[in-house]
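The complex appears here without one of its protein chains, the remainder shown in place.
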Amino acid sequence: MSEPIQDLAQIDHCELLTPLPEESLRFFTDLFGMEIEYREGQSVFLRGWGEYQPYGLKLTEAGAAGVGHVSIRAWSPAALERRVEAVEALGLGRGWTDGDHGHGAAFEFTDPDGHPFEIFYEQERYVPPEHLRPRLKNVPQRHVDCGAAVKRFDHVNLLAADVTAVRRFAVEDLGFRLYEQVILDDGEETGAWMSLTIAAHELIYVADHAGASGRLHHLAWFVDTREELLRAADLFLDADVPIEAAPSKHAVAQGMFLYVYEPGGNRVEVTTGTHFIYAPDYETVVWSQAERARGQAWGVKTIDTFHTYGTPDLHGTVGPPIPPTSRIPTLDVHA
Amino acid sequence: MSEPIQDLAQIDHCELLTPLPEESLRFFTDLFGMEIEYREGQSVFLRGWGEYQPYGLKLTEAGAAGVGHVSIRAWSPAALERRVEAVEALGLGRGWTDGDHGHGAAFEFTDPDGHPFEIFYEQERYVPPEHLRPRLKNVPQRHVDCGAAVKRFDHVNLLAADVTAVRRFAVEDLGFRLYEQVILDDGEETGAWMSLTIAAHELIYVADHAGASGRLHHLAWFVDTREELLRAADLFLDADVPIEAAPSKHAVAQGMFLYVYEPGGNRVEVTTGTHFIYAPDYETVVWSQAERARGQAWGVKTIDTFHTYGTPDLHGTVGPPIPPTSRIPTLDVHA
Amino acid sequence: MSEPIQDLAQIDHCELLTPLPEESLRFFTDLFGMEIEYREGQSVFLRGWGEYQPYGLKLTEAGAAGVGHVSIRAWSPAALERRVEAVEALGLGRGWTDGDHGHGAAFEFTDPDGHPFEIFYEQERYVPPEHLRPRLKNVPQRHVDCGAAVKRFDHVNLLAADVTAVRRFAVEDLGFRLYEQVILDDGEETGAWMSLTIAAHELIYVADHAGASGRLHHLAWFVDTREELLRAADLFLDADVPIEAAPSKHAVAQGMFLYVYEPGGNRVEVTTGTHFIYAPDYETVVWSQAERARGQAWGVKTIDTFHTYGTPDLHGTVGPPIPPTSRIPTLDVHA
Partner (left out) sequence: MSEPIQDLAQIDHCELLTPLPEESLRFFTDLFGMEIEYREGQSVFLRGWGEYQPYGLKLTEAGAAGVGHVSIRAWSPAALERRVEAVEALGLGRGWTDGDHGHGAAFEFTDPDGHPFEIFYEQERYVPPEHLRPRLKNVPQRHVDCGAAVKRFDHVNLLAADVTAVRRFAVEDLGFRLYEQVILDDGEETGAWMSLTIAAHELIYVADHAGASGRLHHLAWFVDTREELLRAADLFLDADVPIEAAPSKHAVAQGMFLYVYEPGGNRVEVTTGTHFIYAPDYETVVWSQAERARGQAWGVKTIDTFHTYGTPDLHGTVGPPIPPTSRIPTLDVHA
């Protein structure tokens, strides 16, 4: 038995692209309850109240929605070097940059599907400004009391034309652990749930049925409790946020989910769950086509867009593919 | 403005009919976590841990599933007399009985759709047996620690061929307050949510699209928190209980719901919520056809059976109309 | 058996006095998450998002903290007349006023301990302004997404020199139902928990050990879930709100509690719970001295101030009697 690769510590942040930067920013601050940590050029750096790193989201104006890059932090300088070598050996490397706001030199590369990634080690410690100083010293920032008040970035779900290829890369070259998988009757692998830690997933790949490359399925943020997630649904309803999938529980990875669209058209999730994998030799759970056809944990079927839509949208549409959930007009009785 | 009728205090219990009495009993004890309070003839009297009355459910063997009767307690002997007079004046009375286990003389009648009801006042106080004695003196019984651990009977939802007729009877003759209503574009009233208290509903009528009479849509039991309701869904999944509607939130009356089938074929609900109506002049909320078409609070659409199935089943089927939710087989990896 | 009095529907609102009106207002808007519904003179009218009446709190500048008045709504004009007659017969009446913002003519009186009350029937219906319009038509106002986001006024707890006298008045003349009581070994009644509805309490009297009259113990606001209450504790901690009693569960009435001080010095509570009393002949639960000495439901003992402090403070102190809970300074490690 070979030794496990344990060189990467966490997905530190993701860059999300939006054609409607002002509306998207308002969504993440007012409805997700995130703080603006920094602004630079066409980008705004945003953080959840429970993030120890400076930010978990870099929101950048762009011609189309999608993921800008996925940024992973290594365990040490030596660990970083080992991963750079592995990636370079595959010819996927793009070279070093001086880093970005809050972190040092980063090595850029793409996964086999073309999604941009970077890995780095050196990072500034987050220091909250006076008005955000917490009263408990082991909390990085004062609690956010507005909106969904997401705690921290949780995971990224990427669409890929060849899930097997990207999954192998993530596991064999980056060191992700493969916890769950979907394999259809014809042998096609259509989903892979992977993690660097005991958390049930940090990086997910699912099949892009459109056959496109480099697209995003969704980014997810964590809240501590299912009650907060249910409360978020009420807030989003009142705020006309398009809800794609109402709160329920995933069969795969057992997370509680709430999927909505931010104004730029990207799917984003509020998630929570305490399904931890401590075992060093956890045997990957493989779901069959028939099993997946049975819906989510309690039998809920996700709607079609969940299985077809990604960003950038292949039809060039700007904004969410479904109408807002302001489905139930206020009543005359109140007027 | 006329004085409100305040003669009836609560729906004390319901009688549920089942063609599979042993299986149904096991469901209510093992999965709903109810205690057997008494047995007599073909009936078993069951209670939730938080009920002050002796029992909230009388489960009775019968040729077909459905509701045996709905039993309402009056505020006082005089209040009982007033309601008896009102019902008799309509010709719906069936006369007095000596009562039943745990309560005194009751006046039997039917609503205009033919559902059997009774009203009474005298009732025995519940005294828990030694092994069920609680440690807090304001709790009627020791907490149940098994299954969904439902706290108390909450409401009954009856199907009716003519909702307007039964709603008028309940409001004008029994004194229920009408909190919410559904009226279609053609003026047909297809749903009425009514209560004797600040609770959002205790008696509900919805249209029986099959045009039958005297049928049951569902009985509902209360749990204190949404977390308990979500936990119940996990327990029911593992116990192969057929889940008709996974946990979500109703638009009408705002209750959190989980609908399943007990083995006898009756739909039963686990519910919770704190939508209270204190206002003495609350204006009935009227939902239109278009509004109802938009689904539940967060956009979830209930499946067809929810709108068509009732008990007794018109096709004479015994047992649940849908298969168990053991939809996701255990994995070979564990074997 | 006599007929129950069912003339009063709800405690509609309370007037709270504060010597620090600006600070108190900021507390109720920013930390409790209440909306300003109206301003007039030295008063601000505030509401929780789930209140059907226009407001549940009238906050008024005054020389000292305390309760301005308790305002109760009757079930009907005739019911109002009956209660006015009962109160006048006792010589406690102060006469009619033209009403106040949002409601019509009110009859003012005091309880035997001198606390000011009023009863009325006519009330304006609350119409949310455009920016607060909800998406679900049975919700009175858009969800508040900031602070503790209290839903509605829940109950008032008044200190009284002679609990038996005020309890008798409330039960026999106003029609409150007495659900729980504390009676010491020497026969002194030191607490009475009463309600107009199935809710576990709306009006509470506890003994004023200082022997003063007309003082306030606390006002309480409801949140839907225990999770929201726990979250409120985290928010209050970060906001330097003095926490008198951390979240736990009451033995009496079984409510979950969180007691803090608003800047004016009044004790206020965030509460939740679903202990409902449907029974028309519920036997009052009587707690003995020994039982009360055992602490709250899970054994927590409340601190001394909880049993001694009320408003107005007899020492003339302005503001909370205990220091803020910013007990745990932020750490240098973050600096």
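Per-chain residue numbering starts at 1, and chain names A, B and C are given in the order in which the chains are listed.
One rule holds for everything that comes next: a contact is a pair of C-beta atoms (placed from the backbone, for glycine too) under 8 Å apart; a residue touches a chain by one contact, two chains touch by 3 or more.
Keep in mind that this is a model prediction, so the values were computed, not measured.
Set against the missing chain, the residues A:252, A:270 or A:300 yield one that touches it, A:252. When the full complex is taken into account, the listed residue touching the unshown chain is A:125, out of A:125, A:209 or A:301.
Contact with the chain not shown here comes from a single listed residue; of A:34, A:84, A:119 or A:199, that residue is A:199. When the omitted chain is restored, the residue from C:119, C:178, C:216 or C:243 that touches it is C:243.
Checked against the hidden chain, the listed residues A:184, A:285, A:303 or A:322 yield one contact partner: A:285. Looking at subunit C, the residues touching the absent chain are 226-227, 230, 233-234, 237, 243, 246-249, 251, 283, 285-286, 291, 294-300, 325, 327-329, 331, 333.
Summarising the interface, subunit A meets the missing chain with residues 1-4, 6, 9-10, 52-53, 73-79, 121, 123, 125, 136-139, 151, 180, 197-199, 222, 224-227, 251-254, 272, 274-283, 285, 287, 291, 297.
Listed for subunit B, the residues touching the missing chain in the whole complex are 33, 126-128, 133-138, 140, 142-143, 145-147, 225, 227-228, 231, 234-235, 237-238, 240, 325-331, 333-335.
Methods note: only the chains that are shown with their structure count from here on.
In terms of the distance between Cα centroids, subunit B is separated most widely from A. The mean-CA centres of subunit B and subunit C are about 33 angstrom from one another, to the nearest whole unit.
For the pair subunit A and subunit C, the distance between C-alpha centroids works out to 44 Å. Multi-chain contact residues of subunit B (touching two or more other chains) are listed as 226-227, 251, 283, 285, 291, 297.
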